[in-house]
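Data block below; observations after.
Heads up, one of the protein chains got dropped from this complex, but the rest are sitting where they should.
Order of writing sets the labels: A, B and C. Residues in every chain begin at 1.
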Amino acid sequence: MKKLSIVVHSGFGHTLYAAGKVCEGVKNKGIDCSLVDLAQDKVDFDLLQQSQTLIFGSPTYMGNVSSVFKKFMEETSGIWQKSLWLNKLAAGFTVSSSPSGDKLATIQTMMVFAMQHAMIWAGYHRHNESLIGVKADEARNFLGSFCGLMLQASSTSPEKSFSPGDLHSAVDFGERIAELTHNITL
Amino acid sequence: MKKLSIVVHSGFGHTLYAAGKVCEGVKNKGIDCSLVDLAQDKVDFDLLQQSQTLIFGSPTYMGNVSSVFKKFMEETSGIWQKSLWLNKLAAGFTVSSSPSGDKLATIQTMMVFAMQHAMIWAGYHRHNESLIGVKADEARNFLGSFCGLMLQASSTSPEKSFSPGDLHSAVDFGERIAELTHNITL
Amino acid sequence: MKKLSIVVHSGFGHTLYAAGKVCEGVKNKGIDCSLVDLAQDKVDFDLLQQSQTLIFGSPTYMGNVSSVFKKFMEETSGIWQKSLWLNKLAAGFTVSSSPSGDKLATIQTMMVFAMQHAMIWAGYHRHNESLIGVKADEARNFLGSFCGLMLQASSTSPEKSFSPGDLHSAVDFGERIAELTHNITL
Partner (left out) sequence: MKKLSIVVHSGFGHTLYAAGKVCEGVKNKGIDCSLVDLAQDKVDFDLLQQSQTLIFGSPTYMGNVSSVFKKFMEETSGIWQKSLWLNKLAAGFTVSSSPSGDKLATIQTMMVFAMQHAMIWAGYHRHNESLIGVKADEARNFLGSFCGLMLQASSTSPEKSFSPGDLHSAVDFGERIAELTHNITL
């Protein structure tokens, strides 16, 4: 069975909650999914090595990935040196409180990171459904992001802070990356 | 009297309409404002040279500035060679149909362009007012952009396609850039 | 036999020359390779549709892809609408006269474009060989780029304007993308 790991940092639980939904989508398609929570866990790099696919998740803080996530990135420099993640599949998502909020900068940091590791990058394939008639808060990819998944969260508790459409997007994104894991990872 | 020029391309009139609102804000603060419409006009480079400040406006098409706007960028290579825009103030805005829609990539293209010309870049200073209680469609900087102004337009006629908050943002952004033109341009 | 097309714009022949070297690498690995020269050809979108992989090439002009390349990007909006390039493999390269010269901005424009089309992105996997003892002008990936291939060209004729290492990089990059075309395209 192919494996996928989601490496996620979450300051207040919102990004972790979103990661759970992405994971749900991954499992829906029959791929084994592990959540690696950077706030809790010492990173199990063996697990990441055994995974065909890595999904990166971080809040957008002051216009980019969190410093905790950035620290994880730097801890992979030995892996980079040996090209141990060569040709693994990678994808990413981020959460912030505004619709745009410079989230693209966060996703692009993850993309450059994945490219340094010579991974293959996949984004979110769904067109913004609110432009074809779906209600704003039920639309998948309402924010209109393609490089990765972008979600907007209010400052209430994680379970109440996302629109139904954004949660649906997270599952949908997980399903896409799982299907690609079946079909294109080596 | 100090001068400011807005160099704008608009495919269907929405970005041009937004440029008009930015221009209104500039004039509110007593700065002379010219609209240079790339779809209509041969660019008057003398006018741009006489301007202390240039604001760039383009729709976001397929994830970046329009090809018409890019062509304008390339027509300035002689100006770049001679550093004729050294230390002018620059700012930028973009319009697309989704909240995010990769608009940051468009603004960043304008920023790199301005930096190649050794201009000074100013963004949009307003925090997203919807996060402090203003109704979503009346909030300034609802999309949450700082590098420049981001607006969202539906596919109806330009006059009807922006939220009141987005139009207010455009005026507000023009006022900020005009005040900086008073205070910091050489 | 799987097909790969290189869509390239070149203002003075340097980027086209580099495209030829990338193509050589692709063919070395037994993949059919077509050059689509935007300065010469009406784009054969049927050919692109039949290709499992697209490589994009553009000079970096004023900090981003050329306007001719950007125009090509916009001509694909109907393809985007129908998601016709879903899950094709994509990669990109760029040429400019300075080592850095904002070439990353050009590659990132191509990446965002590919993501809008829901393609899968692969970069250049080679570590900078000059850091492990290879002579500067013979080293592959001397500039140190991972998101795509970056090359530096002087203003002499294309055949004389690249270092041997850069030409070697172009072949090497083509070989990598061809191998991925064999192994991961659907």
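In the analysis below, contacts are C-beta pairs under 8 Å (C-beta built on N, C-alpha and C of every residue); 3 or more make two chains touch, one makes a residue touch a chain.
On a predicted model such as this, the values are computed, not experimentally measured, just so you know.
K.L.:
Of the chains you can see, which ones touch the chain that is left out?
P.N.:
A, B, C
K.L.:
One chain isn't shown here. Among C:Lys3, C:Lys88 or C:Lys103, which residue touches it?
P.N.:
C:Lys103
K.L.:
Please identify which residue in A:Asn87, A:Gln116, A:Ser130 or A:Thr185 touches the non-displayed chain.
P.N.:
For the chain that is not drawn, the touching residue is A:Gln116.
K.L.:
Out of A:Thr15, A:Ser51 or A:Asn64, which residue would touch the omitted chain in the full complex?
P.N.:
Of the candidates A:Thr15, A:Ser51 or A:Asn64, A:Asn64 is in touch with the missing chain.
K.L.:
Looking at the full complex, which residue from C:Leu16, C:Val65 or C:Met150 touches the chain that isn't shown here?
P.N.:
Only one of C:Leu16, C:Val65 or C:Met150 touches the chain omitted from view, namely C:Met150.
K.L.:
For chain A, which residues touch the unseen chain?
P.N.:
61-68, 70-71, 73-74, 76-77, 80, 102, 105, 108-109, 112-113, 115-116
K.L.:
Considering the whole complex rather than only what is displayed, give the residues of chain C touching the chain that is not shown.
P.N.:
Those residues of chain C that touch the unshown chain are 63, 96-105, 128, 131, 142-147, 150.
K.L.:
On chain B, where is the contact patch with the chain that was removed from view?
P.N.:
These residues of chain B touch the chain that is not shown: 83, 86-87, 108, 111-112, 115-116, 118, 120-125, 127, 146-148, 180, 183-186.
Simple rule for what comes next: only the chains that are shown with their structure count from here on.
K.L.:
Tell me which chain's centre, taken as the mean of its C-alpha atoms, is farthest from chain A.
P.N.:
With centres defined by C-alpha atoms, farthest from chain A sits B.
K.L.:
Mind checking chain A against chain C and telling me if their interface is mostly the same residue numbers on each side, over half, or mostly different?
P.N.:
Here the answer is same, because the shared fraction of interface numbers exceeds one half.
K.L.:
If you average the CA atoms of chain A and of chain C, how far apart do the two points sit, in angstrom?
P.N.:
27
K.L.:
What positions in chain B touch 2 or more of the other chains?
P.N.:
63, 102, 105
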